[in-house]
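Note that one protein chain of the assembly has been removed; the remaining protein chains are unaltered in position.
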Amino acid sequence: MDALKATTSKNPIVRFLNMNTSGQTSGRSLPLWRQLLLQALCLAIFASVMFPIMYIVTLSFSSKTTRPSSLELIPKEISFIAYQQVLDKPTGNPVTFAELLKNSVVLSVGVGLAALLIAVTAAYAFSRLKFKLREVLMILVFIPLLMPAVGLSTPLYLLLNQIQVKECSKEVVAIQPFTACEGGAKGKLLFNLRDSLLGVGIAMTATALPFAVWNLKGYLDTIPKELEEAAAIDGADTNQTFWRIVIPLAAPQLAVTFFLGFIGHWQEFVTTWLFLSQPKDYTLAMTLYNMTGQYANSVPWNRFAAMAVIIALPVAVVYIGLQKQIVGGLTTGGVKG
Amino acid sequence: MAIAKPSSRKVQWKKASLPYLYLLPAFLIMGVITFYPLIYQVIISFTNFDTKHLLLGLESPELKFIGLKNYIDIFTAALPVENFNFFRVLEFNFWWALSNVMLHVPVGVLIATLLNTEGLWLKRIYRAIYILPVVVPPLVVATVWTNIFDERYGAMNQLLANISTYFGQAGPIYIRWFEDVKPPIPGFLPGAPLTLAYYAMMIANFWLGWPFMSVVATGALQSIPKDLYEAASIDGATGGQQFWNITVPLLRPAMIPAAVYGFTLSFNLFNFVFFMTGGGPARSTELLVTFAYNLVRNLRWYGVAASFAVIIFGVAMIVFLITNRITRATQDYPEA
Partner (left out) sequence: MSSVTYKNVVKKFGDLTIIKNLNIEVEDKEFLVLVGPSGCGKTTALRLLAGLEEITEGEIIIGDRIVNDVAPKDRDIAMVFQSYALYPHLSVYDNLAFGLKLRKTPKAEIIRRVNEAAEILGITDLLERKPRQLSGGQRQRVAVGRAIVREPKVFLFDEPLSNLDAKLRVQMRAEISKLHQRLQTTFIYVTHDQTEAMTMASRIAVINKGNLLQLDTPQNLYDHPNNLFVAGFIGSPAMNFFPAKLTKSGDKVIVETDEFRVQIPEARAASCKAMDGRRIVFGIRPENIHDPEFAPPNIHGEKVTAQVDVTELMGNETLLYLVSGKNTFVGRVDPRSHLRVGSQTQFIFDMDKIHIFDAETEEAVR
């Protein structure tokens, strides 16, 4: 029963890992020479997949601060010094690892949650409710999906940049564009929405939101209509159906949408790099860029490698956790006969 | 006979307005942070907006409406930027996406088929490992490969050096992956030279791309009933014939949407280009999205950037319409 559930899972990755795992069903066994040939092929692919991974892992466990002069793919030593250094002082800027982590988490979780919460009712309306402007509004929501994130960043940059808090003189504060300092005085800039995590979060939500609507709508479309009809006969109105039937049923997909958002924004680089100028607002992803290639002549590569591993791990872990979320998909068991 | 009381006006109105109530939060937010900026973008695309106008925006007294000048400059390569030619970038961008997909899909399918071989040892382990590139965040992948292709300390040159010692060629190799301007295969793509940097990016993106296609193909392979192969082998079809006559046609409905998805993804693949080559050398690996980013982040020509974004939107629309047609057409593929 469990095995059956696993193989019928909707998650392609789960299926990939679970399908047809033993050769037991095979009527005839593979001839040895073919087995060996295929094994050689598999091992070659294995090596090519592991190459960059082992390279970076080995590098991260190295204590050498010089750049690698020869290829090493298997750690000769397990030293956590690079990790320690990255955690202690990730960059040349006066910003701690904890702050970088906090900024990354705030942005990725915040944007993921905000997009989800705002999107879910709209997704339901598009999926299930009948109303006049449905088609038009749906196209409107999905148009921004066609626009690469870079494309929206110009106007957002300009618009958010106009919202600034300034200290004109002692105790006189102006909030642009709503109020200005007297006599056109420039004043001292206290806060620029564009140059803040909040502003970046807003800009990221602008593209995350349509995606969340689209993603959730696709899932809600697959929830059998009969469930809602049964609820209607049982006495539920639209709101009750939404909260008591649809939301619990969509819970796995809500989680998936949130985590997809989290994964995407955890490594968000385009907007943050464009908008943020103060090191205290930097994220882990921005730091990693600072440690890469020509921009980081002074950064030892073992630290870069340690940082890369640190950034990759949560995503990999979430990815693996996500599989279970989907396997537990409620509708597979209950609805079909 | 009692007639049930007809639903009052108020109730009816409530019922009709409910869907809009559900849409309200999303549309309020999107109105401010998505639709308004999109419109704003179109407006400033007709202006000479640059850093001078940052503070006052459209109210800036020196802001001039310059009609289609930005657009014309972009199309006629009249921007004061070195090595920029819109149509060359566009061509490269299409070729980049296409060549990636043409590589990832067949390899992904072949490897999925390989792993689907009955009785293959260690299948589970291979599957678990082959999935790793999908799990690592692309940003990290891009940075890691950037360092791998480093001219002096990168793993790729070191690997090549190791290999060449087997052929009696001792000594380090310094291939300038990201700097060499001379295309290794001249005239491969007429009009847009494919430099070494392109091949480096292809390698990196290949590492990332085929496992995803493999995952999709495996799912589709699983849904092909086994008895089809049994029937075919009874009919005398060889392994290769079975692959071409059963596997390939039955995978098509699943792989075409995946290929379309991969195409769109590669088309706008910001990370690799930005991290590995920065669009260079000589803008030979510039994509539309990376150039747009350059316009905003480095050049700060907001007006031009806005026009460019509008153009990108047009291109994206065309790509979408084409790919949508392809996906639609294959949806009707008869189910087995």
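For the reader, a short list of remarks on this structure follows.
All chains are identified by letter, namely A and B, in their written order; residue positions are counted from 1 within each chain.
Here, a contact is a pair of C-beta atoms (placed from the backbone, for glycine too) under 8 Å apart; a residue touches a chain by one contact, two chains touch by 3 or more.
All of these numbers come straight from a predicted model, not from anything done at the bench.
From the options A:Leu227, A:Ala255 or A:Val318, the residue with contact to the chain not on display is A:Leu227. Here one chain is not drawn; of A:Leu38, A:Leu140 or A:Ala236, the residue touching it is A:Ala236. Contact with the undisplayed chain is limited, among A:Leu249, A:Ile263 or A:Leu288, to A:Leu249. Even with one chain removed from view, subunit A keeps its contact list with that chain: residues 224, 226-227, 229-237, 240, 244-245, 248-249, 251, 330-337.
Just so we're on the same page, only the chains that are shown with their structure count from here on.
Looking at the complex, you find that subunit B touches subunit A at residues 16, 18-20, 22-23, 25-27, 29-30, 33-38, 40-41, 44, 49, 54-55, 57, 111, 114-124, 126-141, 143-148, 150, 152-153, 155, 158-159, 161-162, 207, 211, 214-216, 218-219, 222, 268, 270-271, 274-276, 288-290, 292-293, 295-297, 302, 305-306, 309, 312-313, 316-317, 320. Listing the residues of subunit A that touch subunit B in their complex gives 7, 12-13, 15-17, 19-21, 23, 25-26, 28-30, 35, 38-39, 41-42, 45-46, 48-53, 55-56, 67-71, 117-119, 121-122, 124-126, 129-131, 134, 137, 140-141, 143-144, 146-159, 161-162, 176-177, 202-203, 205-207, 209-210, 213, 238, 242, 263, 266-267, 269-270, 273-274, 285, 288-289, 291-293, 301, 304-305, 308, 311-312, 315-316, 319-320.
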